Structures are given as C-alpha cells and as structure tokens.
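Just one protein chain is left out here, and the rest sit where they should.
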Amino acid sequence: MFEVFFPILFLFVLAVVIALIMSGLSVFIGKRTKLGKKDEPYECGVEPVGNTKEPVPVKFYMVAILFILFDIEVIFLFPWAVISDRLGMFGFIEMVVFVVILLVGYFYILKRGALEWD
Amino acid sequence: MTEYIYLIPILPLIGFLINGLALNRLPKSVVSAVACGSIGLSFVLSVILFFELKALEPSSRVIEQVLFPWISVGSFHVNFAFLLDPLSAIMILVVTGVGFLIHVYSVGYMSHDPGYSRYFAYLNLFTFSMLTLVLADNFLLMFVGWEGVGLCSYLLIGFWFEKKSASDAGKKAFIVNRIGDFGFLIGMFIVFWSVGSLNFNQVSSIAPTVFAFGGTLITAACLLLFVGAIGKSAQIPLYVWLPDAMEGPTPVSALIHAATMVTAGVYMIARTNVLFMLAPDALMVVAVIGAATALFAATIGLVQNDIKRVLAYSTVSQLGYMFLACGVASFSAGIFHLMTHAFFKALLFLGAGSVIHAMSNEQDMRKMGGLKKHLPITFMTFLIATLAISGIPGLSGFFSKDEILWKSFSSQSGHPIFWVIGFITAGLTAFYMFRLVYMTFYGQERMDEKTKSQLHESPKSMTIPLMVLALLAVVGGWVGMPHILGATNYFEDWLSPVFSHGEAVNTHALLSSTADSSMEWLLMFASVALVLVAIYLAYNFYLKKTSLSTAMKEKLSGVHKTLLNKYYVDEFYGAVIVRPIIYFSLFLWKIVDVLIIDGLINGSATVYNDISEFLRQGQSGRVRSYATIFTLGVVVLLAFFMTD
Amino acid sequence: MTVPIDAYLVVGAGLFGIGVIGVLVSRNLIILLMSVELMLNAANLALIAFSRALNLMDGHAFVFLVLTIAAAEASVGLAMVITLYRNHDTVNIDRFSILKW
Partner (left out) sequence: MIDISTAVIDFGLIAPEISLVAAAFIILIIGYTKRLGKFCALTALLGIFVSFYYTLIQYGNPGSGFSGMVTSDDFGVVFRMIFLVTALLTILIAQNYLSLKRLNKPEFYALICFSTMGMMVMANSTDLVVMFLGLEIMSVPLYVMAGFARRNLASNESGIKYFIMGAFASAFLLMGIAFIFGASGTTDLKRIIADLSYLSEFSHFYFYSGIAMILIGFGFKVGVVPFHSWVPDVYQGAPTPITAFFSVGPKAAGFAVLLRVFSFGFAEVEILEPTFWVLAVVTMTVGNVLALRQNNIKRMLAYSSIAHAGYILIALTAGGIEGVSSAVFYLIAYALFNFGAFTVIIMMESRSGGTTEFSELKGLLKVHPYLTSILALFMFALAGFPPTVGFIGKFYIFSAALKNGFIWLTLIGVMNSFISVYYYLRVIKVSCFEDSDSEFAPMSMTPALMFVLFITILGTLGLGIFPDQILEFSKTALFAFL
C-alpha cells in the first residue's frame, strides 16, 4: 500500500540530488581563490560577526515587509485567472476593485515615504 | 390628594439637587431654608395623606400609585410604584417628622461647619432614600432605597473625612451593610423565582399558595431577608458599624439611629410579615437574635464613657426589642416601639449633641457633670427622654416596651425566657441611662476651667426641636395603650389590616397562651419595680458614691444606724450585683465585640487580599508564561471535551 | 488508492504541535513569529486535507484567505519587532515585562 507514498519519496530524493549537483558543480568547475572575503559565510549582506548594536538600515526590512504583502495579495489573481471566462464582466469588475484597493495601499506607502532610500 | 404621594420622596430629592449642585455658592440661610422647607413640606403632605387614609374604610386603606412601568421583560414586570397603607403611613410620618426636627436642629448645630450645604444635601438625599424605601410597593424599588440609605450613611458618617477614624467608620458601615444586602438580594431572588412577582401585595396574596407552611425554601428566603435586616438594623453579628457610626455629626447619628436607616430592617420584616408568618423557624431565629442583641448591647452600654457610645449601644439594644417583637409575631408592637423609640432616641442624641456643643466637643462623660444648671432646657428634655426609654409609666417608652414584653411572654410563638431577657434588659437600660444622666448633669463639674467658662445653652433652633421631641416622647405612646388599662389600642387597630394576611396564614402564632390580665398586671409591675431599683442603684453608684468619703466621716462620728445599714446595703448591692455585671460587660465589649466580631469582619477582607496577592504572581508579565497558562487551559478544555 | 486523510492530519497536528512548542520555548521574537506562522499553516494543511477528503473546493478557497491573513499578521509583527528593536536594542521576549501583576 506504500506505493501511494512514492511520489513524496521521489520528491525528497530529487531535492537531495539537485542540491548535490549544484554544490558538486561549483566544486568541480568553479575556480578557487583563498582571499579574505571569500572565506566568510556570506560575502555580501550583513556582517555575520561584530557589534550587534550596529544600526541596521530599517528600509531594508520595510521593503521586505511590503514585498510579502503585495506578493501574497497576488495569489488571489490565480483562482480568478483560472475561471475568469466563466465569471465574465462581474468577475473582472471585482478584480479591478481588488487591484484598486491594493493601489490605495501603494499610494499610501508612497506618500508615507516608505519606499525612499535615505 | 392621594395622587401626590410621589411628592413625598421627590421634595427632599429636589432639595438635595438644589443644595448639591449649588456647591456652597448659596448663602447659608437659603441652604437651610431649602433643606428644611423641602422636608417640612413633605411632612405636611404626609400628615394630610395620613388623615385621608384614615377617612377610608379600614379594609380599603391601600393606595398604590404607579408612576411608570419600570422593567417589563417576558414574565418579569416591575412598576415604579409607591404604596401608601397604614404601615407606610406611620413610617413616612416618623421619617419626615423626626427628620424635619433634626434638619432644623442641624441649622444651629452645623452653623460653623465649612461643608454646610454639602451636609444638608446629604441629609436630604438620606431622607429621600429612606422615603423611597418605605413607600416602595415592590422589593426592587425598596432595594433601590435600601442601597441609597447605605450610600448616604457612608457619606454622612464619613462627613468629617479629615478624621481618618471618620472615613474608616463610613467605609465600615458601607461594607458591613453590603454583607446584609447580599442576603436581601438573594432572598428577593428566591421570592421572585417562586412567586413570580416582586410586588408586595401580590407576594402577600400568592405566597401562601406557592410556599409550603414552614417549608425549607420559604424559611431560607426569610432567613436571607433577615440577614439583610440584620445588616441594616445592626443586630448580632453585623451591629459593629453602628457604634462607630457616631463618628459623623451628632444630628446624623440621631437621624441614622432614630428616624431612618436602622429602622429599615424592622420595617422590611413587618412589610413581608406574610412570608415570615409562613416560616415559624425563621420567626424563632428573629426572636432569638433580637433578644440576644438586646441583652448583649445593653450590657456593653454599662461601661462606656463616651456619651454617644452609650446611646449607640442603647440603640442596638432597643432594635433588639423590636426584632424580638417581630419574632414573636406581634409586628404592630415592633412598629410601635420603632415609633416611640424614634422620638426619644432622636431626643437623646440631639440632647447629647447640645451637651457636646456646650462642652466644646468634649464627649467623655468623666469630664462632664453638673451641667444641670448650665443647660436647663437640654437637661429637662434629656431627662424626659431618659424616663421614656427606661419605661417609666405614662411615658411613650413604657407602653411600647411593656407591650413587647407582654407579647413575648404571652403569645404562642413567644416564651417566658424572652420575657426574662427583655425584663433584665429593661433594668440594664434604666441603669445605664441614669448613669449617663447622673454623670453628665449632676455631681460636681469635672471639666477644665476653659470649657467651663464657655458653657452655654444651645440656640433656639436647637432647643425648640428638643422641646417638641420631648412632648412627643411623653405623649407618643398614648395611641397604643394596653387593653387592660381600659383603653383601646388605636395603634394596633390601625395597623391590623396590614398584618391580617399574615395572621390569616398562621393564626396559631398569635394566640395568647395566658390571656389572664392579672398576669399582665403582675409582669408590668415587676418591670416597673425593676426599673425603679435600677435607677436607685445608678443613683447610688454614680452620684452618691462620689460622696462616700464624707459618708465615712459621718459614720465615724456615730451617725444614725439606718444610714449605716443603708450604706451596707449599697455595698452589698455593689459587690453582688453591679460589679459582676460591669466586669462581664467589660469582657463582652473588649473581647467579644472588639476582638472577635470586629476581627472576623476585618479578617475576611484580609483573606481576599492575600488570595489576590497570591494570584498576582501568575501575572509575571512574561509572554511565554502567559502562553503556557493559555496552553494549559487548552489542554484541560480539550481533555474535558474528549471525555464526552 | 490514495494517501489516507489521517496521514495529512497527523502531519498537520505535528506541525501545529511544533508551532505551539516553538511559541512556548523560544526567546527570540522572530522565531516566535515563525512558530505562529507554522501553526497557521498547519491549519491550512488540515483544511486542504479535509476538502480533498470531502472533495469540496471550499477548503482551498479558505486557504487563500488564511494565507493573506497570515501575511498581514506577519508584516505587522515584523514591523513591531523592528520598533521594539529600535527602542530596546533586543528582540528577547523575556526582556519585555515592565507591565505585570
């Protein structure tokens, strides 16, 4: 009866394999340099070690948060897109209203200056 | 005129609003005019209504005035309505009448107080609540007045809140009253739950059909109602607030102790007499508590040196009498004593107030004495009141007290024991009252020179109410003469329609077992004799004792034997009777009263505080501990649901 | 023959439990937020599983709504965390206990 779980198993295997291939390729064909920055876990982004009190640019988080929001709102477009023909005009208007609501949010953000760096 | 019943309570309310909202901006003359005028008017109105009621047939002497439907939801209907019947008529007369005199008296007494208008505003509000209480035609409205009275007592007792003792006393009065109210409310709920109505007349007529005679439910209801009465009318064990209540201005004590507040409990029991008649056990409890309180408080009164405290304990004891009367199912006797007591107790307090006024706020009797010649009017009126409360024949107190004693002895639900207790209490009362008189008005003057120089009789506005009350204290009892004196007991007849329902329910309770009048004569004489002896003893121990030294000298110089013997007699009395009693009463006061009963009531408060302190630790302020509590709750709830 | 619904529900319950434990034990606000999100998604999984079992579409529709709500909560939470960090220089939840008793 376990055959029903094979797809899941296959998913796991695939994930592992792909990860291996990725790192493997980088090991084989990537050329190596033993220089300061290269040895750190992240060569870009926040310094992993150092004073935690160091002020972090809040804008960074702001954008991240806003991204989550707009990104998630978009999922409502998918079910609409699937049956948009069946919904017809009504569905279209509904979706326009929805997008307008999102836009109001967007304008508010603009006015509030949340998207301006410095 | 009967359509103006509602004006009786409303007028004082208007007075309250005027004085309360003006906030000291009005001149004192206007304030006092408004306050006294409003209640004076409602007194006049009460008198008129009384006579209109009297004109009616005894059977038809019930006037209900529905102002508006108050709450009506589903099966639950309560009207905002007033009820005027012989009982409430008596009550409004007493409340407005005595209240009016106290208002007038206060004009003089409080004349120098900064909170003048605030005082009169409270006083009017107090009267208003009390009138609502006695005129209410249903439990709910009565409860409104009931709470209002409690609130005003809180405000008035704590009137001089600069004194910590005063504001504490106010708080104590309030909290203790709440305990009583708890009982009252639950009792009311039970009545409503089983009768389906809160209207007094409906309850009276329906109750006998729904409650089994002497059943558990009705007994429980009555006992709960009685708990309410205990709280308001200061019976054991909830009397503790009353002696402290004298922290307020003296007229307020007079108002609380005489006309209003404490009488509410007695009135409520008389009003719900049908219910109590249905529950003989509850009646018995009422009688026992009443008798016990009467004796207990009287005994404590023997050793107090604060003039107002003596009177306070005396009030508690007299209220015990009233409950004893109700307990032996002779409600009219209870109300009768309520009325006469209102007269002479108000007089006593006002007199004491006048004394304190003259003594520049000295309340300790040991620092008084010989005030007789300085305050003649006060002395005369005070003496009359004392004679009345001691039950000297001919004065009001005698008739009411005698009726209670006789009923407690004779009636079926009474018992000789009750009579004995009442009898002893009568003696003690006479003793401590005359002790008070002798210590205050006779003997040498023990006050310091400064006070002495300022001694003065009180102004007219204070003495006139005293005289009026003195008159009432004398004649007030004549409306209720016992039958054996050949007179008709008008008072009893007047009230009989109110209590007829109850008597119909429980005819057995009222039958007097020993109807023979010779016995009644005998008991009457016995009590009078006891009273006289008590007065004589007081005379010896608080007036003559001071001159014992001189008596000694005379003895040595070979004075007449009789005097000597008499002297021995006194010593004998002192050693055998009075001293033990005094030590006993000291014990009661210091140990039982202050330590045990007070302790219990304060203790319960601390217990709650400790629980609170303990629970507070749970609110650590840490979100994770909150989440843990939350999750535990979830687990318990889910487990509970899974069991199903 | 498909995967029995119980399997999905067990996984969902497991995720939910992990989320609860996470809320109870983690001191770091961010991890705490993630745990809450985990709980919500566990509920989503249950919804999907049920609507598959009863083959109704309602469940799927609800999941969309829940996702949006989760996103809204997450963003508000993150914003609060930022404010807290600026005022307190820490995101250790145990430090925030000036309001108590």
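Each chain carries a letter (A, B and C) given by its place in the written order, and its residues are counted from 1.
Here is the rule we go by: contacts are C-beta pairs under 8 Å (C-beta built on N, C-alpha and C of every residue); 3 or more make two chains touch, one makes a residue touch a chain.
These numbers come from a predicted model, not from an experiment.
Of the chains displayed, those contacted by the omitted chain across the entire assembly are A, B, C.
Residue in contact with the omitted chain (choice from B:Val62, B:Ile186 or B:Leu543): B:Ile186. Note that of B:Ile48, B:Ala504 or B:Leu632, the residue touching the chain absent from this view is B:Leu632. Checked against the full complex, the one of B:Ala33, B:Met467 or B:Val623 touching the unshown chain is B:Val623. Chain A meets the missing chain through residues 86-87, 90-91, 101, 104-105, 107-108, 111-112.
Summarising the interface, chain C meets the missing chain with residues 16, 19, 23, 29, 32-33, 36, 39-40, 42-43, 46-47, 49-51, 53-54, 56-59, 61-62, 65-66, 69, 72-73, 76-77, 80-81, 83-84, 87-88, 93, 96-101.
Contact between chain B and the absent chain runs through residues 20, 23, 68-74, 76, 80, 140, 143-144, 147-148, 151, 158, 161, 167, 170-171, 174-175, 178-179, 181-182, 185-186, 189, 192-193, 605, 608-609, 611-613, 615-616, 618-619, 621, 623, 625-627, 629-630, 632-634, 637-638, 640-642, 644.
Definition applied: only the chains that are shown with their structure count from here on.
Looking at contact counts per chain pair, the maximum sits at A-C. In whole angstrom, the spacing between the mean C-alpha positions of chain A and chain B is 81. Between chain B and chain C the centroid-to-centroid distance comes to 66 Å (mean Cα coordinates, whole Å).
Here the spacing of chain A and chain C, counted between their Cα centres, is 18 Å. Listed for chain C are no residues, as none touches two or more other chains. Interface residues of chain A facing chain C in the complex, by the touch rule stated above, are 1, 3-5, 53, 58, 61, 64-66, 68-69, 71-73, 75-76, 79. Taken in their complex, chain C has these residues touching chain B: 20, 23-25, 27, 93-94, 96-101. Across the complex, chain B meets chain C through its residues 616-617, 619-624, 627-628, 631.
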